[in-house]
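A protein chain is absent from this complex, but the other protein chains hold their places.
Just so it is clear, A, B and C label the chains in written order, and each chain counts residues from 1 on its own.
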Amino acid sequence: MSFNTFGKIFRFTTWGESHGPAIGCVVDGCPPNINIKEQDIQIELNKRKPGQSKFTSQRKEDDKVQILSGLFEGKTTGTPISLIIYNKDARSRDYETIKNKFRPGHADFTYFKKYGIRDYRGGGRQSARETASRVAAGAIAKKVLESKIGKKFKVIGAVTQLGIIGCDVKKWNDQDIRKNPFFCPDKSFVKLWKKYLLSIRKSGSSCGATIEIRARGVPVGLGAPIYSKLDMDIASAMMSINAVKGVNIGSGMSSAQ
Amino acid sequence: MSFNTFGKIFRFTTWGESHGPAIGCVVDGCPPNINIKEQDIQIELNKRKPGQSKFTSQRKEDDKVQILSGLFEGKTTGTPISLIIYNKDARSRDYETIKNKFRPGHADFTYFKKYGIRDYRGGGRQSARETASRVAAGAIAKKVLESKIGKKFKVIGAVTQLGIIGCDVKKWNDQDIRKNPFFCPDKSFVKLWKKYLLSIRKSGSSCGATIEIRARGVPVGLGAPIYSKLDMDIASAMMSINAVKGVNIGSGMSSAQ
Amino acid sequence: MSFNTFGKIFRFTTWGESHGPAIGCVVDGCPPNINIKEQDIQIELNKRKPGQSKFTSQRKEDDKVQILSGLFEGKTTGTPISLIIYNKDARSRDYETIKNKFRPGHADFTYFKKYGIRDYRGGGRQSARETASRVAAGAIAKKVLESKIGKKFKVIGAVTQLGIIGCDVKKWNDQDIRKNPFFCPDKSFVKLWKKYLLSIRKSGSSCGATIEIRARGVPVGLGAPIYSKLDMDIASAMMSINAVKGVNIGSGMSSAQ
Partner (left out) sequence: MSFNTFGKIFRFTTWGESHGPAIGCVVDGCPPNINIKEQDIQIELNKRKPGQSKFTSQRKEDDKVQILSGLFEGKTTGTPISLIIYNKDARSRDYETIKNKFRPGHADFTYFKKYGIRDYRGGGRQSARETASRVAAGAIAKKVLESKIGKKFKVIGAVTQLGIIGCDVKKWNDQDIRKNPFFCPDKSFVKLWKKYLLSIRKSGSSCGATIEIRARGVPVGLGAPIYSKLDMDIASAMMSINAVKGVNIGSGMSSAQ
């Protein structure tokens, strides 16, 4: 069995390989009469897009999204919303050299053992490129929440630790996050992180990071008890991202203490 | 809630409006290592395509399908298969006259009452055009079943009653079905049906029909007991088609007698 | 895979074998603050109960239902409602003789081929006794609909054909249905049906029947388009019942004409 759908009432199904002709998703269960423009989705995709600074993957993609269904005269109709992003940078020849190799830290071997076949071009379906589809679906979810809850509802994320260097989350400033290439909420750390990352890069390595997401104006009672509680749905969504290895809610693991 | 997914292990989600830029579906849960070509799907879509004789809807569509994901070197990989059919004949101006009218026998009014908005162009999502997406998904299901069960497995359908005139199902001949514009399995009725349908058309009317589907070589134990039994899944799929108002399995309603 | 859950928002999962200690179901997704008493469910179960006349199966069961969860001070709380019916008449010794036989018209053989094991006592899970669980779930659904739609909402069913003898549905009278052992809506047929059924019984046979269900006061827009439309959900639920071989909505199969 494979399972490429997330959600229960508002649901999305993602599809597409890193180096296939396109990737995309179908959002089902979106309420009607929500104003959505392609640009609303594009704004979020642009934040995700790699190759924007020398500090990230250098893959070049426009990640230009098109809405193929579910809207009429700028409003959702309650029918499924199909989103497509055509792949530009599908340089699959570059991958010929890894055709017969299983990369560590990737799911190459697992896919091959499980399915007896694998699309070795750029990680195929296991590529982090799949996250573009969920960013697109998330942009729609955001519009729905803003429309239902109102402007007081706001979700914002930032990188709060880069490798061994954490920033000072008490100095978190929403406005700073988009002003540096690291999405750091505390501008006093930008210089240090830059230096640190360049040194790591120089040594031919890379590092992990911690992100923190803050939601404000969330109404009481979102989610449903037990097997659809908000904590569970968040952990679930986060852990389905390739690189995510831990999720904390509130004070998280430190609440043990 | 809207629900545009059918199936439990092998599942497909359809999307798209009659006069939007495209329609399509995402097939999830398809087993890996099944040989599938676009042409396998196209063959089935060509059978469904309207405008092939003067006896059906005159809408002209190529219904040219493209596979966007889920295959690698001609084989399924176990990842979601995204299929797209771009709409050519999207003459939405033709529908301006019905913008403010609710057509009988369509779900126009229901959609409007339910969602407070409707895409009036050609029935939007309620258009029978949605069936192209499921024909495409069905073509993949067929390849899977042939691959798993073998060549002895065969499903074939025919029209066995046209308005008030039923044909003789005892004279059913698989070979005859595709040789007449009515998909009649008994060639001796073709002439009569033609005459009958032309007279109905002349009077500005249309008529209903009964179709019969025969599956051969079905292994024991397909489906699962109670809420996924084969009878249920078939009835369920058939009844989700706009025009279908009754489903019989085996001797059906007549088994009461 | 087995699948014993029906429904999407209001869902129920049934469990239990004909001759196990108990049968029951869990209703999930029931809205809060609906008044429900065990008696509301018992009333519906009493209608289903076999052994009430000499014209049906002679199995004797109280079918006494207990509510184990989901209610507080007589009202639903939005949590799952667990219903249990203990089996009294679990005479499994009676079935020793069929231990090694597969009965025609039952799913004995299918279960055995599919699972490699079968509970031969009274049909086990395939017994029509499973319908008691869904009658119980249906009783709750009825209360929810009455509460949400109001008293104008009414669903009533009757037997309209018994073997080869149909009654006159134009003379349908709600009040008559429960006054005869055949659930016939037209009292003028009761005598004839009685005579007919006794003659069939005498000859050691049985016969099929057609039931008609009438729903009044149904609001526009119940259900959801395509793969959850009301027609589909009804056909689906009906066809999952062992003995049901055909479903018509509205004029049904005759709409072909």
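Quick note on the criterion: a residue touches a chain if its C-beta (ideal position, glycine included) is under 8 Å from a C-beta of that chain, and two chains touch if they have at least 3 such contacts.
This is a predicted model, so every value here is computed, not measured.
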Which of C:49, C:125 or C:143 contacts the chain that the document leaves out: C:125
Hidden-chain contact residue, picked from the options C:4, C:161, C:210 or C:228: C:4
Absent-chain interface as seen on chain C, which is shown: 1-5, 9, 13-17, 20-24, 26, 28-30, 32-33, 66, 68-70, 72, 75, 77-82, 84, 114-119, 124-125
Contact set of chain A toward the excluded chain (per top definition): 1-6, 8-9, 14, 107, 109-111, 113-114, 125-126, 130, 161-164, 207-210, 220-221, 224-229, 231-232, 234-236, 238-240, 244-257
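One rule holds for everything that comes next: only the chains that are shown with their structure count from here on.
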Farthest chain (mean CA position) relative to chain A: C
Distance-to-centre winner among chains (Cα means, whole assembly as reference): B
Between chain A and chain B, centroid-to-centroid distance (C-alpha), Å: 36
Distance between the centres, which are taken as Cα means, of chain C and chain B, whole angstrom: 31
Centre distance in Å when chain A and chain C are each reduced to the mean of their C-alpha atoms: 47
Where chain C touches two or more other chains, by residue: 225
